[in-house]
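Removed: one protein chain of the complex. Kept in place: all other protein chains.
Our next item is chain A:
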């Protein structure tokens, strides 16, 4: 039993008095005064050569240093004290060296010799001081100088010294990688030590050597059986009082060995096999009720996931992480999520099983846990769980800490873009995000949303009604207000019509609409960009309303003298449109064509609005050549060229790069609308169908209906005649270059067994050049756990004349 040394070893009275004096200072100024006086006294004492209280003096200086005051004048005193023959002085001297000296100080070189001498001192405690100091602040120079000495000490018979020498060697290797070679033989022989301290230091040293040298790694791989033996001894052995921590035998050593095994087993089948059983044993036998057991389990899991382990063992590891997720201790939940994040890409299905728990962690109090849960939840979103996941994510967004909002919002947008089950859902989701976290979304959100809305022609009425209502409630969220203004400007006529299929109708008068826009224009909350949107929208309404055109004229002319240059320019131009170019007004302000995603992706809302405005105000423009889609997409369209580029996954909203290119802005706007209008999803007609794919119980049939001179609607129908459900069913299609293709959302993404329900998907084609129509369809689905992909080519379409479209 250790004696209470507080009394036995006399406390440094001078030191304690000084500490008391400093602590009793009531203000910063007073404290500085005390410190200055004390430092002056210390300096005076340093100058005296023969001094009994030298160690107390230096200790005082170290305390002052800890408080943050300058103490560099004590460096030479440290050097002197280290050279003293008295242990008490050496002890404080070395402590001072560790606190005040580092590589950058010249004085540090002066102690190398003292350290060298002390390393061979007759007293092990003096040796220990030297070793400790070298391991703490030893420079590369010192390390090179003293490495042979350390190596000699590694072979000492004294365990106390050996264990310290091993850790000193670790520091040397970290400082000067090449010196590692020197220690390899000693490290190898130390593995047979029984003393836990020495063993621990040795394992750390070997780990360091293996991490830095492939040669060492090769050599030490042969020690895997020995390491396994040592671990087994620790895990199976009975209670060992010296090293037991809450029922786990030497957890520190276990964790280090597991970490070394990880490095040795990485990318190596043989080594991984050799440790497989041991890892399974540790994973199952370790008590997980206390933190210490969980620490060992955690290291085991990290090792299992990093080496070439059997799949059974991997599943065991992921399950342990799953258990961690349910642990009451927040720390354990946190590290579980960190680990799951690392493997979510490779072991996706295994992690999916714990999705429920992870989503629950979104509601945890701790911000770090929330952040991890958010990252992991976003990684786990898939087509099958998008609806439920999005509900949870939106709830999270409304109450999440502000620093996470931007990340959550952009994550939600990405997920929505990739897996939206329907366009209405997509638009609803985006609107929800804009109303809850509108201030934290990225700039591209506004043009992206606008592009999405224009693409969804059947929902224009619904969208504009919804946005109008949102605008009436709150005009503080700028992105939302911008989109709302834009929509009201574009689709104001739909708003005024009053009837709407998807949502309850609201009677809106022209004055109501203009009032709303004016409020936005005048509000101090609106940014200049937003006001620009509102002004343009007001102008566009002049062609969509009948009675209040004069009101618009007056609004526009007021802003002709606005201070904001941007607004002024717009107002002046619109004024001109009213006065000199009134005959062109209708043409200029008509409905816009569908916007291409490529052109808007790179710019922010402000600039794209400019571009759109410019195209509007230009007079009759030539046909813009359709923008070349990305090279990859080009290749896949080149069916006649026959290149085998993999199809780009087409989003469920239809491949944007293949949508209608911007056509001339003539009064063809009307025709465009008709074309869009004419492509309503048509019910399954009894038109002739042909079976294009029949395999694994999956049948895909195709039927087509000519809509216009060059327009064609193809209906793909899939069904499943097997006894088990088929999931993740997706279709992708490619057509020759000059043909335009638009894929509508499929009716579902799974095929229930025994044909309980069918899946339909519409493909809209436009073949203006009347080329010979071919289509390549790729079918992809998961059946009974395996993913199947097939491609078929359709060369003839039923219901078309032999001469082709």
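We adopt the following convention: a residue touches a chain if its C-beta (ideal position, glycine included) is under 8 Å from a C-beta of that chain, and two chains touch if they have at least 3 such contacts; residues count from 1.
One rule holds in what follows: contacts and distances are computed from a predicted model.
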Record-based protein name (UniProt) of the chain missing from this complex, from "AP complex subunit sigma", "DNA replication licensing factor MCM4", "Trafficking protein particle complex subunit 3-like protein" or "Protein YIPF": "AP complex subunit sigma"
Among the options A:35, A:62 or A:535, the absent chain makes contact with A:62
Consider the whole complex, including the chain that is not shown, and state which of A:74, A:180, A:201 or A:593 touches that chain. A:201
Which listed residue (A:39, A:71 or A:170) would be found touching the missing chain in the intact complex? A:170
Residue numbers in chain A that touch the chain omitted from display: 2-6, 8-12, 15-16, 19, 23, 52, 59, 62-63, 66, 86-88, 91-92, 95, 98, 123, 125, 128, 131-132, 135-136, 160, 163-164, 167-168, 170-171, 174, 196-197, 200-201, 204, 242-243, 245, 250-253, 255, 259, 291-292, 294-296, 298-299, 302, 331-332, 335
